[in-house]
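One chain of protein is taken out of this complex; the other chains stay put.
To keep things simple, chains are lettered A and B as they appear, and every chain counts its residues starting from 1.
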Amino acid sequence: MRVEFLSSNEASAEGAIAAGLKVYIGYPITPSSDLFEYLAEKLPKYGGIVYQAEDEIASINALVGAALAGAKAMTATSGPGFSLMQEGIGLAIMLEAPLVIVSDMRTGPSTGIATQIGQGDIMQARWGSHGPYNLVAYAPASAQEAFDYTVKAFNTAVKLRIPVIVLMDAILAHTREKVIVREPGEIEVVDFKKTKKPPGEYKPYEPDPEDLIPPMAFFGEGYKILHESLAHDERGYYKTSPEVYRPLVERFIEKVERNKSYVVASKEYYTEDAEVLFIAIGSVARSTLALVRDLRRSGIKVGLFRPISIWPFDEDKFINIARRVKKIVVAEMNQGQLIWIIKKILWDNRIFNVEVYSLPLLLPDLPSPDEIYDEIKNRGWKLW
Amino acid sequence: MSSRAKDAFEVIILGNRCKECGLCINLCPMKVLETGSKTNKKGFYTTIPAHPEKCIGCSICEYICPDYAIFIRRLPEGKSIGKVVWDGGVDIYEG
Partner (left out) sequence: MVELKTKYMHPIDDLLRLDRVPYTWCPGCGIGMILHHTLRAIKELEAEGKIDRNKILFVTGIGCTGRAAGLVNLDTAHVLHGRAIPFAIGAKLANPSLIPIVFSGDGDIAGIGGNHLLHAARRNMDILVIMVNNFTYALTGGQLAPTTPYKVYSTTTPYGNPEPPIDTAKSLMALDVNYVARWSVTHLTKIKDSVKYALTKRGFRFIEVISICPEIFGRHIGIRNPYQLYITLRKIAKIKSKPSFDDIKYDWNSEITCGVFVDRDNPGYFDRLKEVGVIKSG
């Protein structure tokens, strides 16, 4: 274990190394390029390989190939590149390839503002690809969390055989903070679950009933594996019948649902007696937390709930707090994405006696605590 | 000039694989093959080795078949023979 002074990009790279990263395949895009560059320098020293693909589409497809050949694999990108990767994420889902994809969110839409923060990838992280599926997305809010949750992302990806998204932002990416960098012996590092069956008996998509995850066999081990992007049965043979299709996609959804307690994470601040609850992630959560502290000093009973896992959301923790508060304000730098998740959870749990406010901070740069306060005031809301 | 025993070949057709494309029939230089009168599982009229005695073992049929339905084996001795192999048995053609 060592103490370093790192940006979230660098901390995430260190987390990946600690988790056993072997193959990094990337494409430059602001503000994630320096994560790529950091690993281009460092990873070969750990026996890994770093490759610059010709575009993000090549990048994500190559990562799926690398994962199925037995390597812990990762890339880092931002909004526009993340959009390009969506079809490849669907491939990772269908082929059950463990992957980690970091997206340093930036101002959108389209090319937007490359060097400034946005939070517009939240929905895309979960729903960007087509068809029924499930995956996990984490939103660290500090360099330490960037390290910790990149390790967690690898473990989750390998355990559940899914792509895991790590959503950071343009400010976190380049803000240096103290990070306790742990070594592999000090942290949990999950390894690929390999099959115990011999070739001939092994079926690439036959799940273990306990966890719904098929054990892996890699390319080159003599298993004659068929990896198939068409809807398939346990052998990988293309099948179109409901008896085969439905269990397949239900398993894709269920394998994350069933492992929720392993996956979910969140943090709460000043929530014991809060009457107004802010919800925010990433750098916006840090600015909001400062506002919450200011308001507390004036005697106003506000608190902050900060999801760290966005998909799936830490519902149990959240609804305990939601039942106690009177008002919820969801502050995010987009037109309203987290708000949909919040409203759904409240509705599903029949929590109707709370007023919910969506605060879309359509700004090109992070608002200060005072600026968030002004945004609320200018809308004429009577929150306290 | 010494005489040489003529080489003998087995012309083997896997009946259920044939798709009646006609390439082997038309490309065989010796006209060994013909369209049969029995349909296979998929409904195609499987090619038959009607004249195996004419086979010279060039294997063009084996190379051209897109469905791996026909192949030639050299026999160590004896007469050439044609076979259409089905799940339940083999039809023999002696030409």
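Some notes on this structure:
The rule is simple: a residue touches a chain if its C-beta (ideal position, glycine included) is under 8 Å from a C-beta of that chain, and two chains touch if they have at least 3 such contacts.
The model shown is predicted, which means the values in this text are computed figures rather than measured ones.
Shown as candidates are B:30, B:50 or B:85; the residue that touches the absent chain is B:85. The missing chain, though absent from the display, is touched by one residue of A:19, A:66 or A:102; that residue is A:66.
One chain of the complex is left out; on chain A, the residues touching it are 22-23, 25, 44, 49-51, 53-55, 57-59, 61-71, 73, 87-88, 91, 95, 218-230, 236-238. Contact residues of chain B toward the unshown chain are 12, 14, 16-23, 26-27, 42, 44, 62-69, 71, 83, 85, 87-90.
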